[in-house]
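The complex appears here minus one protein chain, its other protein chains still in place.
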Amino acid sequence: MTTPYLHIDGIRKVYGEVVATDHVELTIGESEFLTFLGPSGSGKSTTLYILAGFQDPTAGDIRLRGQSILRIPSHKRQIGMVFQRYTLFPHLSVGENVAFPLRVRRMGRAEIEEKVRNALALVRLSGFEDRMPSAMSGGQQQRVALARALVYDPPVLLMDEPLSALDKKLREEIQLEIRRIHQETGVTILYVTHDQDEALRLSDRIAVFNRGRIEQVGTGAELYAGPATRFVADFIGDSAFLAGRLATVSGNRASLRFPDGTVATDVPVHGGGTVDQEAELMLRPERIELTREPGPEGTTLPVTVQDITFLGNNTTVVLRTGWQQELSARLSFGHPLVGGIGRGDNLHIRWQPDVAQAFATP
Amino acid sequence: MVTIATTQRRRRSGLGMAMPAILLLLAFFVVPVVMLLTRSVTDPEPGLHNYAALLGSPTYGRIFFNTFFVSGLVTLITALIAFPIAWALAIMPRLPAGILFAVILLSMWTNLLTRTYAWMVMLQQTGIINRMLQSIGLIDTPIQLTNNLIGVTIGMVYIMLPFMILPLYGVIRKIDPAILQAAALCGASRMQALVRVLLPLAAPGIASGGLMVFVMSLGYYVTPSLLGGTANMMLAEFIVQQVQSLLNWGMGGAAAFVLLVVTLALYALQLRLFEPRETR
Partner (left out) sequence: MLLDFGKLGSWKWILIAICTLTALFLLLPIVFIIALSFGSSRWLAFPPPGWTLRWYEELFADPRWIQSALTSAKIAIIVTILSVALGLLASFALVRGRFRGRAVLRAFFLTPMVLPVVILAVALYAGFLRLGINGTLTGFVIAHLIVALPFSIINISAALETFDPAIEDAAVLCGASPWEARYRVTLPAISHGLFSAAIFSFLISWDEVVLAIFMASPTLQTLPVRVWTTLRQDLTPVIAAVSTLFVVLTIVLMVATALIRKGTSK
């Protein structure tokens, strides 16, 4: 087996009583763009800080090209980083900021000048050399920070929610820039965000963090189509969860019985296996079909319309099951039912056997 | 409605409430100081001869030299000590930082004469400092530490240290640690990060604290006169001597005027340099 480019090997970090990360295990390929996605406090930054050398892990190792880097102090790790907060040196101009890593490496003047010029061109800020950071917008400052982090060709670039302080439009603009820069430079990027759209838009692969652990790693499509845990299913994309109990189990497939007696048959089940265990059926709203007639036995459920909201390109219908649980379905524009249904109507939902999944409640 | 209207009218002015303080300061601050300064050009006879004598003669030049030299030296030494202290205060764990703070405040708020007296005793020929220096073999015979500028400098550094540490602490505490983390990742060693990032970012605090210490030292009276003796006079002592012992109000007024101008000029500089940045 070849050694992975970057190997985060069983990292655990404890602050006093708080376990910030535990068993974080991950390999990252060269030139890969991998995103840590997870809610606040799930240990994303902690993992990144350990990579940067700002924190020492309680246990575990980090290897770059097979060599452990934990013993190397931050300033010798060569790693690049863009922070959530603006961290340009406020007393230095933009050009001096980008030149800083080269100056401390005692490079020649001509070389520095050329590299600074290239780096600023890369982030499309040529000609801003003499500006002071305080005279630049947040988006520009983060681009300068990116140039400063890339100017010394780091083997890994860390980005800790670099866009969270920017407004939505600017954020999307810079996301495109980051993608382009990733393609142009081929730098390996570890990116942190708690915004799933951002994660899906940017990354090759996503590692979903929850409570200090990685729940699942995979491409966006993999996570969306085949979430390994209820948490991932909930975190990536919209989803509806219907609570019931396992009726029959065979291998990793099962049937679920809902409180109103309806049964969903032959769905893949995660994390469980005993009959009568509590479990939830997960459906994606856009894959739920709404019909007047019930569908084939085992893939259908009677519901009542609660509310209808027109949202332009789709219409969201809030539904209620016989046991008073709410879920929503999406009807695309021009769907025959749109306009034909009203609050209180009794309808049915149905789903294709391959889009439903069940998660047993531990 | 009526009450709101009165509330608003009441707010519009408010100058009246400042009047007692304004009148007090006018009567017992502005008027006496102006009268003192006037005497510098009227006493003993009208003209600028007091200033000519003050700024022209080498005896008086010595006093200016002492004043500026000691103030500069005190500023330099306090800055050198205060920077690491303020830095440590800003990043230390809560408990030791709290203890250090308490020590600084205690020394700052202890009666000035008490502190000066302590140094007078400690710096005596037979005092504890001389004995310590002797016991570690730095000197053979006791050296003269009081009644000269060494004593004045030590005593003043002691008194001025808090005035340097506190503003500097305020500035360093506001620096985002992530900026120093960024410097480290950029490849800067601790020394490079110190010289190229932390010091420049702390510079406003150093300058502002330094200016304050310098200005305060220029006009300091008690410590220089108790620890320095009459042979090494500084400006404040000179003013007192002229007025109290020699009844030479004109010369005293002239020296006071020089001190006042330098002080207010540096104060204005301080306001211009540092106030807008702090309020922004």
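Per-chain residue numbering starts at 1, and chain names A and B are given in the order in which the chains are listed.
Just so it is clear, a contact is a pair of C-beta atoms (placed from the backbone, for glycine too) under 8 Å apart; a residue touches a chain by one contact, two chains touch by 3 or more.
This is a predicted model, so every value here is computed, not measured.
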Self-check item: Touching residue (missing chain; options B:15, B:95 or B:136)
Solution: B:15
Quiz item: Which listed residue, B:63, B:149 or B:236, touches the chain dropped from view?
Solution: B:236
Quiz item: In the complete complex, which positions of chain A touch the hidden chain?
Solution: 54, 73-74
Practice problem: Quickly run down the residues of chain B that touch the omitted chain. | Solution: 3-4, 6-7, 10-18, 20-22, 24-25, 28-29, 31-33, 35-36, 39, 81, 84-85, 87-88, 90-93, 96, 99-100, 102-107, 109-115, 117-122, 124, 126-128, 131, 158, 161, 172, 175, 177, 180-181, 183-184, 190, 193-194, 197-198, 215, 218-222, 226, 236, 239-240, 243-244, 249, 252, 256, 259-260, 263-264, 267, 271
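What we mean here is this: only the chains that are shown with their structure count from here on.
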Exercise. Report, in whole Å, the distance between the mean C-alpha point of chain A and the mean C-alpha point of chain B.
Key: 56
Self-check item: Sites on chain A touched by chain B in the complex
Solution: 52-54, 73-81, 83, 85, 87, 89-91, 100-101, 103-105, 145, 148-149, 152
Quiz item: Okay, in this complex, where on chain B does chain A touch?
Solution: 176, 178-179, 181-190, 192-193, 196-197, 200-201, 203
